[in-house]
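Only one protein chain is missing; all other protein chains are in place.
Letters A and B name the chains as they come in the text, with residue numbers starting at 1 for each one.
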Amino acid sequence: MTYPILILALVCAVIIIAEHRVYRMIIYFGIFSLIVSVGYLLLGAPDVAMAEAVTSAFSTIFFIVCVERYYNSERNTESVNKKTKWFGWAISLLLTAAGFVVYLLFIPQAEPAEFLKDLYLTRFMTDVGGENSITAIYLAYRVYDTLFEALILVISVVAVVHLSYFVGSTPDKGRRSEIERSGMTAFTMRLICPVIFIFAIYLIANGHISAGGGFQGGLAVATFFICRYLIHGIYDLPVKVIVRLEEVIFIAIVAVAIFVVVLGISAYIPDSILPVYRVIYLIMMNILIGLKVACGFFVLFYRFITIERR
Amino acid sequence: MDISMFSIILFFISFFGVLFSNNIIKTIISVLIMQTATVLFWLTLNVTGTTPEAPIIYDPALLDDIQIIADPVPQSATITAIIIGFAVSAIVITMFNSMCRQYGTADWETMERLATGGVD
Partner (left out) sequence: MLPFFVIGPVLVAVILFITSGNRIMQALSVVFQAGLLAASVWLLIQTRETVVYFNIGDYDSLLGIVLRANSLSAVFVFLTAFIFLAIFIFTYKDKREQYMFRFLLFILEAALIGLFLTGDFFNIFVLVEVSTLVIVILTMYDRERRNVFYGKIFLLLNIVAIQFFLLGLGYLYRLTGVLNLAAATEILATTDKSDLVLPYTLIMTAVAFKCSLIPFFSWLPKVRLYPGAPSGVAAILSGLQIKSAIYIYICFSDLFSPVAAPELFVVLGIIMGLFGAVMAFCQTDIKLLLAYSTISQVGLIMIGLNSGCEYSRIGGLYHIVNHAVFKTTLFLCASVIIRVYGTADITRIRGVFKRMPVVSVAAFLAVLGIIGAPFFNGSISKYFITYDIPQWLYAVVIVLSLCTIVYYYKFSVMFTGKADNSDIEIEKCWVAPIAFLGVTRLAGGIFGPQIIEFFFRYPVSINAFGYFQKTMIFFASVAAGFWIFKYADKIRWLESLGSLRAGFKTLCGSLLVFFIVMTLYVGL
């Protein structure tokens, strides 16, 4: 089953490259990432599949918002310059093919070393607790990476808020959304909304024993707010306060991580409550990361929707 | 065929898209596909033959047959890579958005001419 799905993904990628109508390109991209995330699922990576599906859905939304607002409809096909087209086409094909051939020539043949995999799988239950080894690696063994990853999201949110204001223009507050909302969409969303919210809570609270976790759950919470937007239209939000809130939660994440992992408090905890303590740590981190990601993504989405017009 | 071959083919397809496209949106989408290709590559790194099970272990007895469990290291690494990739591409899209708003075009050459004013 994995092979057909991956072949389908390849075909979809070729279609995207060959397409020159912008809207279709974007929609095909959404389909492509859906197919790929099914592929991830089949490869035994449900957590990655969830992350991929949701982030690419967000990128697709951003693209659509961007194109719909500012892109001239007469020019929404790629400009075709007959003279340079064939030349450029041939050169790029030649280069890519050469790169591919060279890559294949030197591909390493050695058997994969599965040293770390065995070590993690045999030890994570006693070291960290929980049943999801990915959460264990993500939140305990390699929490240092996770901190930077949370940080990069903070930077991204701050930068998007900063860059989307242009010098000499003022943001328009409280303007109703320009995107037309049909009654049917609103109705469907109203039905889906609670389900998404419950699913998000499940993902966050159950992250340590099943697939999912703070990041995926946080994205689902953000999706819940976006559904609310689709139902009720735009409402004024104190963006700055939410950004501050995100940073406070970030500090909380860093603090928890430092106290529990870096300083190694678990050495002072009596053995009898150690498993409970570890699970509490995982759940707490998942909740904090979930809240932070939800705040961040909602601000991103909100900025994209309310960005001032030409 | 080794299953990680798919990701390499995908990588070079998207590289062709990057080299070939005149439209900025297409370039950005190609770059996003390239990121996906890398993630797919990491996930298929240690996969040999059979389809692996997710590394979520309800039953410690499963640990006796460790071969059928997928490697958790690439998975946690790729979650990080996906989030970082998203954060970077959100900024790229924002920048594109603001430039597109100013100039009303998504063509590389036109935008370069307008943005740099033809002079330094």
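As a convention for this text, contacts are C-beta pairs under 8 Å (C-beta built on N, C-alpha and C of every residue); 3 or more make two chains touch, one makes a residue touch a chain.
No experiment lies behind these values; they were computed from the predicted model shown.
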Touching residue (missing chain; options A:125, A:151 or A:256): A:151
Contact residue for the chain not shown (choose from A:31, A:64 or A:159): A:159
Residues belonging to chain A that touch the chain removed from view: 88, 91-92, 95-96, 98-99, 102-103, 105-110, 112-117, 119-120, 123, 127, 140-145, 147-149, 151-152, 154-156, 158-159, 162-163, 165-167, 244, 247-248, 250-251, 254, 258, 261-262, 264, 266-267
Where the missing chain touches chain B, by residue: 11, 15, 18-21, 27-28, 31, 34-35, 37-38, 41-42, 45-46, 73-74, 77, 80-81, 84-85, 87-89, 91-92, 95-96, 98-99, 102, 108-109, 111-112, 115-117, 119-120
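The criterion applied here is as follows: only the chains that are shown with their structure count from here on.
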Chain A to chain B touching residues, read off their complex: 1-3, 6-7, 9-10, 13-14, 16-17, 20, 22, 25-26, 29, 32-33, 36, 39-40, 42-48, 51-52, 55-56, 58-59, 62-63, 66-67, 69-72, 75, 78-79, 81, 88-89, 91-93, 95-96, 99-100, 103-104, 112, 114, 116-118, 120-122, 124-125, 131-134, 136-138, 142, 145-146, 149, 152-153, 155-156, 159-160, 163-164, 166, 209-211, 215, 300, 303-304, 307, 309-310
Residues of chain B touching chain A in the complex: 3, 6, 8-10, 12-17, 19-23, 25-26, 28-30, 32-33, 36, 39-40, 43-48, 51-58, 60, 63, 66, 69-73, 75-76, 78-80, 82-91, 93-98, 100-102, 104-107, 110
